[in-house]
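Only one protein chain is missing; all other protein chains are in place.
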Amino acid sequence: MHDHPHHGSELDEMTARVKALETILTEKGLIDPAAIDEIVETYETKVGPRNGAAVVARAWVDPDFCAALKEDATAAIASMGFTGRQGEHMQAVFNGKTQHNVVVCTLCSCYPWTVLGLPPVWYKSPPYRSRVVLEPRKVLSEFGLTLGDDVEVTVWDSTAEVRYLVIPERPAGTDGFDSAALADLVTRDSMIGTGLALEPAP
Amino acid sequence: MHDHPHHGSELDEMTARVKALETILTEKGLIDPAAIDEIVETYETKVGPRNGAAVVARAWVDPDFCAALKEDATAAIASMGFTGRQGEHMQAVFNGKTQHNVVVCTLCSCYPWTVLGLPPVWYKSPPYRSRVVLEPRKVLSEFGLTLGDDVEVTVWDSTAEVRYLVIPERPAGTDGFDSAALADLVTRDSMIGTGLALEPAP
Amino acid sequence: MMGPHDLGGRAGFGPVLPEEDEPIFHADWEKRALGLTLCCGALGYWGIDASRHARESLHPVTYYGSSYYAIWITALTALLIRHGEVSEAELASGKALAPGKRSDSKMQAAAVADVLAKGAPADRDITAPAAFAMGDRVRLSKLSPRGHTRLPGYARGKIGVVTKVHGTHVFPDAAAHGQGEQPTWLYTISIAGTELWGATAEPCTTVRLDAWERYLEPA
Partner (left out) sequence: MMGPHDLGGRAGFGPVLPEEDEPIFHADWEKRALGLTLCCGALGYWGIDASRHARESLHPVTYYGSSYYAIWITALTALLIRHGEVSEAELASGKALAPGKRSDSKMQAAAVADVLAKGAPADRDITAPAAFAMGDRVRLSKLSPRGHTRLPGYARGKIGVVTKVHGTHVFPDAAAHGQGEQPTWLYTISIAGTELWGATAEPCTTVRLDAWERYLEPA
């Protein structure tokens, strides 16, 4: 409940408060309601985790791109057309056999919007933000991801304007898959680090 | 408001909840309502800061008692008849020209009941508990007590079962005062450390 | 656990606001809450450490949004349910549906004065020698236990000096969880303000707190 407090009463109250604020600001000439529509449409339909999945899939098939992504993720990702707000400074962090990465923002909700869209509620909520720096293995196991003690778990706390994109390992059994087929295996959680890329359907 | 959230709605709800719990426990034979009356009467009329004021006043006039209080406060205070719950392990901390002491319990509400009674709401509330270890001088100044930088401020955080009683400095102009007259100058806050003993009326 | 109760050094709670008249109780229910808590403690299911842990285990919204005795009652109710002395059905109906299990331990009104005057001392005799002495430099533990502990977050990892050896006391981290009293040496540790808060410490300030030997290592 507290994790995502959407009681009916909050809903009604917030609907009224936000409507009042939008009305006032519109009447004052400070905002354009159509601009809000445009922003909402952008994050509902254009900017989301399919962007990130395309980046990951390309990194799996294109060694030059992969090297560029390691060297300067902001530029490499921009070369695919993904730029802007909450993606101004990107760093890609690569999982491996003995290295797992997971991203958090303990202080607010920093998240790489350009490649993942808007963050899910759990990512922005106190349980995840408080626990994952103290007990990442336990949190990951609750996501169904149990890692051996030989795997180093690195938690990236996004305390500045650098945004982190996890590059999961390419699943076995995907030889010959093209980028589009590979991108379908790249879940949003695998790019936060709370999951792995999907195994291909047998 | 949040410092002491006594909204009408909480009052009504709590009255009902507590009454229901007392009824259930009484019917189950687990509590005796007359015992509750007795407990309440004890802390409303018998155990309070007048106990502590008597201890402080005696320490000011009786050097042997003062030495005993420094050596073993639990025994010295018990010798005046003040013993029991939340006073099982006492330590007296003495203010001086260049030493000021102030008591807090950052983790809950530990307080020397036997000599001061039940703690005030502000002592138990987050603002005092959070701030006084970080900025004691600022908190004390809000209580009207501004201390020079040559005075060392020691904050006692009651993290175990030891309870701290501040012995304020004896005010000037009290030569020849007897214990009873001196005790009238010893405020509760002066024994927490958020105040000084009162100056005698001119 | 560094729960909502662990407040030292946190920000955002606003000014300290002493009440105008500072009543001991603000309503009758507060009186009953105090009495109920003390009387139920006499049933012997839990000690002060388990009681504190029940309070600090409340959700932060509840802990920060409730008045003091409301926190007590919520935690007391949870303890009574856990030990099978009150059921959800009884709370819903407001009536007892089964007799109490430990009614033999009921605190009688006539016993109150003695019980309060006796208290519940926490010191215990053990033979193990103290590992630290007055004046020793120690580092407070960085441990972040998932259960009850009395080492505040703000002091963890910090260096201080032993200023008093109190004797051996019940170890709350164990006692709160039914793991026995495990008496442990208890010390007062003096920590400089600058060790806690660097240059943002106020001039010439010190914090002293009580810490069990298991919270300490030589420094």
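Every chain is named by a letter (A, B and C) in the order it is written, and numbering of its residues begins at 1.
In the analysis below, a residue touches a chain if its C-beta (ideal position, glycine included) is under 8 Å from a C-beta of that chain, and two chains touch if they have at least 3 such contacts.
All of these numbers come straight from a predicted model, not from anything done at the bench.
Student: Just to verify: which one of B:Ile31, B:Cys110 or B:Leu134 makes contact with the chain not shown?
Tutor: Reading the full complex, the residue touching the unseen chain is B:Leu134.
Student: Counting contacts across the full complex, list the positions on chain A that touch the omitted chain.
Tutor: Interface with the chain not displayed, on the chain A side: 2-6, 10-11, 14-15, 17-25, 27-32, 34-40, 42-44, 47, 83-89, 91, 106-109, 114, 117-118, 120-122, 124-131, 133-139, 142-143, 149-162.
Student: Would you write out the residues of chain C that touch the absent chain, in ascending order?
Tutor: Residues of chain C in contact with the hidden chain: 1-4, 6, 9-14, 56-61, 63-65, 141-146, 153, 157-158, 195-200.
Note that only the chains that are shown with their structure count from here on.
Student: Farthest chain from chain B, going by mean C-alpha coordinates, please.
Tutor: Farthest from chain B by mean C-alpha position: A.
Student: Return the distance between the CA-based centres of chain B and chain C, expressed in whole Å.
Tutor: Centre-to-centre distance between chain B and chain C: 17 Å.
Student: Between chain A and chain B, what's the gap in Å when you average each chain's C-alpha atoms?
Tutor: Result: the chain centres lie 52 Å from each other.
Student: Just the number, please: Cα centre separation of chain A and chain C in whole Å.
Tutor: 40
Student: Residues of chain B that contact two or more other chains, please.
Tutor: Within chain B, no residue touches at least two other chains.
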